[in-house]
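Just one protein chain is left out here, and the rest sit where they should.
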Amino acid sequence: MRAMDLAETYREVRAASEALCAPLSPEDCALQSMPDASPAKWHLAHTSWFFETLALEDLPGYAPFHPAFRVLFNSYYQSLGAQHPRPERGVLSRPSLDEVRAYRRHVDRGILRLLDAGAPASAQDVVLLGLHHEQQHQELILTDLKHAFSRSPLRPAYRERAPEPAGPVQPLRWHAVGAGLREIGHAGPDFAFDNERPRHRVFVEAFELASRPVTNAEYLAFVRDGGYARPELWLSDGFATLSALGWKGPLYWEEREGEAWTYTLGGMAPLRADEPVCHLSHYEADAYARWAGARLPTEAEWEVAAEGAARDGGFVETGRFHPGPSPAAGEHPAALFGDVWEWTSSAYAPYPGFRPLAGSLGEYNGKFMSNQLVLRGGSCATPRRHIRRSYRNFFPPDARWQWSGIRLARD
Amino acid sequence: MRAMDLAETYREVRAASEALCAPLSPEDCALQSMPDASPAKWHLAHTSWFFETLALEDLPGYAPFHPAFRVLFNSYYQSLGAQHPRPERGVLSRPSLDEVRAYRRHVDRGILRLLDAGAPASAQDVVLLGLHHEQQHQELILTDLKHAFSRSPLRPAYRERAPEPAGPVQPLRWHAVGAGLREIGHAGPDFAFDNERPRHRVFVEAFELASRPVTNAEYLAFVRDGGYARPELWLSDGFATLSALGWKGPLYWEEREGEAWTYTLGGMAPLRADEPVCHLSHYEADAYARWAGARLPTEAEWEVAAEGAARDGGFVETGRFHPGPSPAAGEHPAALFGDVWEWTSSAYAPYPGFRPLAGSLGEYNGKFMSNQLVLRGGSCATPRRHIRRSYRNFFPPDARWQWSGIRLARD
Amino acid sequence: MRAMDLAETYREVRAASEALCAPLSPEDCALQSMPDASPAKWHLAHTSWFFETLALEDLPGYAPFHPAFRVLFNSYYQSLGAQHPRPERGVLSRPSLDEVRAYRRHVDRGILRLLDAGAPASAQDVVLLGLHHEQQHQELILTDLKHAFSRSPLRPAYRERAPEPAGPVQPLRWHAVGAGLREIGHAGPDFAFDNERPRHRVFVEAFELASRPVTNAEYLAFVRDGGYARPELWLSDGFATLSALGWKGPLYWEEREGEAWTYTLGGMAPLRADEPVCHLSHYEADAYARWAGARLPTEAEWEVAAEGAARDGGFVETGRFHPGPSPAAGEHPAALFGDVWEWTSSAYAPYPGFRPLAGSLGEYNGKFMSNQLVLRGGSCATPRRHIRRSYRNFFPPDARWQWSGIRLARD
Partner (left out) sequence: MRAMDLAETYREVRAASEALCAPLSPEDCALQSMPDASPAKWHLAHTSWFFETLALEDLPGYAPFHPAFRVLFNSYYQSLGAQHPRPERGVLSRPSLDEVRAYRRHVDRGILRLLDAGAPASAQDVVLLGLHHEQQHQELILTDLKHAFSRSPLRPAYRERAPEPAGPVQPLRWHAVGAGLREIGHAGPDFAFDNERPRHRVFVEAFELASRPVTNAEYLAFVRDGGYARPELWLSDGFATLSALGWKGPLYWEEREGEAWTYTLGGMAPLRADEPVCHLSHYEADAYARWAGARLPTEAEWEVAAEGAARDGGFVETGRFHPGPSPAAGEHPAALFGDVWEWTSSAYAPYPGFRPLAGSLGEYNGKFMSNQLVLRGGSCATPRRHIRRSYRNFFPPDARWQWSGIRLARD
């Protein structure tokens, strides 16, 4: 996403959030099915809180929409005061969805007035950051809603989707990359999060990267080979997790009369052999790779291999809300961008020379650099303009409710 | 409640449930703030499920409203199949409130057709039981909503209530009852739950019962006397509970600038000295009694003392949704009925000769006869016609979200 | 136990505690396998702490054995100051077992000097109470040790026991008792705990009591009839407990090659058909009774029926440490005393007019009168002189590590 015309981009991004909620009732928008997930209404409000608190509240003449919202919709910014407890975001019927929409209008007027008046560069930076922030929450609106809907015995559809026949699967090939001193990370004037900087040197040994993500058919073979009952394939914490939680397969997979089905935002659907497997934890991705005689790539390997690769996977704009079969790979591996987030073996850690943003914005990324692993490439729920080669997503190794899948690597 | 004209009563009771939800939005009706509490929408649906499953589904020609509802809205009847997990009642945005209302209309048509066609006595018994069941859930709609609203920093009001000045408090007097062989429990043709039967003999020693419930002012004196920090006043389990949960006073009390306030369904309000204290656990009621040099009554003592007493407390029909100051006592103790449920020292146990209802209805009461204590008399949220002298309500000793208070006794 | 010669009794009871520990190593005596159970060493020390703190520490010239023991070995007396946390009793290797024995000698000298000098009646009362207290802990030494040993894959024997062939089982007969106003509880000058007083009137309806406890063979039939998978037989809390904990049968039962075995203090042994079933929770006892078309007795029924019954069961003095086959019943039901504690349906509650002992001793019993049920009659681990007809033991409904069994009743 570039800030060619910031006000216009602002309008587009803000409208996109609301478009995602258009098919939903107020009750749908209030669901919270686990502490890690938030109601869609909360996402709509919190993204507005971000603009209000970080760009508007200190402006002369700006009147906050509601005095309680500063606490209610603060996610985790300790330097900005108290926060409503995260696990209790679903216990808020008030403000109503209509009130939250009015809150959005109020903030929109403030931001557009600010931009119209010729905002200083620092304020423009905050607005731009707020738009990238809002795009992150657009993806979360979908992942969190999918989780909540999946807990209903009705398995409701977000949007009905006509079944499509499975097609042929691209053969798995290996793209070789030679050893050498490389550079990763973001440099230059374009937008990037602080955690993508600075661009820095890293030595990468020779490796090969798979030409496409692992498919449902391949993963099903792992499951049917007893993958979930063989501790030697798993990290110790991974096997303890699957034992404690009773995992038998990826999140949302269900067996119905001997057939594998999966819950999608289009409702329950038979598992398609040609689609990338998704909703996997890092532990499952790692175990599958070991079973397959391969491994997960490091984030440096991924980024090096992605140099020059096209955005040839599916993004949120397709309206499919589900990963699609991978296209054929050419010079580069296919579907590095879009469809499924790809787990790497890299802990989410600061780059050498990392400097968090100043002030409260320093809490955006840096304080989460523990107990998480990096995922790369974006998914079928990511806005196309949001992703970059240097983009670092991160989740704990047991998280499964994102559209997360597997790209294999080997020495 | 008598079944003079069952169809007419049916219409009244069903309408009363919906009237309670009239001031609420669909989002309000979907809130579940703890596993013990349920969304108002669930209560509306479950009470209909009760009629559908127990009175309608076997009738020729009756078509269930939705195939999934039999599981979704089964509360705890193991003999009627699977149940949607209780802690997840709040994760259901579908069916919508409108669909649940349509479900109610569908069931209403079925029941009224059944009654109109001259239902057999056994079917009439089930319908009558279903109405008493629905009245129980009317009270729970209010207690559960109050709990959910209390978790919002906005402390929203269910219905705005104009502040009323506190009045004088009736002096506490003691009503003496002599020792003797008495009878308690329900007999006769009128409706009563199975747990109130059979009427049976019990020997009661001489005792005295307080003329009115304990007031906020009296309980505040206990709090200010260090009541919550003196283990010698508490049952061992009670002190462990208050220590683990950090209780400093009754549920919903808050200190604001040195003054005691409480959350009510009319919003936050200064604590009124003349109102009965409420939202207490059994542990707190027991500790207060010990501090006051008294004790809680047994349920037999309560029932004996209530013989001939008037329904002079406030019920749900007052629209106050909060206990009011006790009237003056005459020959009998005042406010035995209404305002606050009164904790007894009696474990909820079967009466001698207890026989549960036949079939699935046997699960209504009997299987809960462990780890609970009996409360008597009804509250400000109880329908006036619902309560009886022999009525046994029951909750675990740490439950506080009902309108539960204290009536003292002594030897 | 009578205080004919208090000093002589003191010597006997104290010696009996140590005799129980004689077969054990210091490591055995330090085991704590769950928060509810304590190491044998702790029991040896705590019973001495009781005498030291309540009878000796205020005497002129008495020097406490060790300044830290007052906290270390205080069980739950809040009025006597801080307590070492109960779940951490097993994390104390110091004091050693030898030091605890020296502590016992030190306290013994103090008590015997006190008695020798002509102790006032009030001091004699405390010593007598301390001896009954110590006998309670003698039983706990065995129950707690059995639990700890059972957690070892070696299933060690406390004392080897030669296998004995099973004999014929006495047929189950019913002893009828007519309705009437009765008296229960203890009166008179002999020792009894405060919770057994005062003797008081209670109206008991006509009932029948089984001639002997339920046997292993009978209980096994319940298990094989799917008893643990049929929720309609269980209290709701009971079925939730068995589901959460995965109970498939009584504590200590194991299936080995299709045969039922059980762990005993003599090691693993095939289940004997003729022995009373034991190590049951109240929930299991209640479910069995329902399955058998009967119910558990109330404690009043039990006490009324036990009037005149002989102590014809086995006690700790047999050295068997396991319940034995019931003798034939005569005029009274057999084995009411000894072999297995018999769960009643009565909540542990104060008798009418109950007065706890004065001072710290008031914490002995009264504060535990919630969430527990009464058991009657003593077990194979109870000292014979310790038990009485009015004796009230009490445990939570899910407790299974005592020798607790079933005596059926019916209307």
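A, B and C are the chain letters, set down in written order, and residue numbers restart from 1 in every chain.
Here is the rule we go by: a residue touches a chain if its C-beta (ideal position, glycine included) is under 8 Å from a C-beta of that chain, and two chains touch if they have at least 3 such contacts.
What you see is a predicted model, and the numbers here were worked out from it, not measured in a lab.
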Displayed chains in contact with the omitted chain are A, C
For a quick check of understanding: of C:Leu72, C:Val316 or C:Leu408, which residue touches the chain that isn't displayed?
C:Leu72
Of the residues A:Met34, A:Val71, A:Leu235 or A:Leu357, which one touches the chain left out of the display?
A:Leu235
Which of these, C:Arg11, C:His84 or C:His332, touches the one chain of the complex that we don't see?
C:His84
Can you name the residues of chain C that touch the chain not displayed here?
25-28, 30-33, 68, 71-72, 84, 88, 90-97, 148, 151-154, 156
Absent chain, residues of chain A that touch it:
76, 78-79, 181, 200-203, 205, 231-232, 234-239, 282-283, 286, 345-347, 349-350, 352-353, 362-363, 367-371, 397, 411
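Methods note: only the chains that are shown with their structure count from here on.
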Line, ring, star, complete or other: which one describes how these chains touch?
line
Find the chain most remote from chain B, comparing centres computed as mean CA coordinates.
A
Chain-centre distance (mean CA atoms) for chain A and chain B, in whole Å, is 46
Between chain A and chain C, what is the gap in Å from one C-alpha centre to the other?
58
Multi-partner residues in chain C (2 or more other chains touched) are none
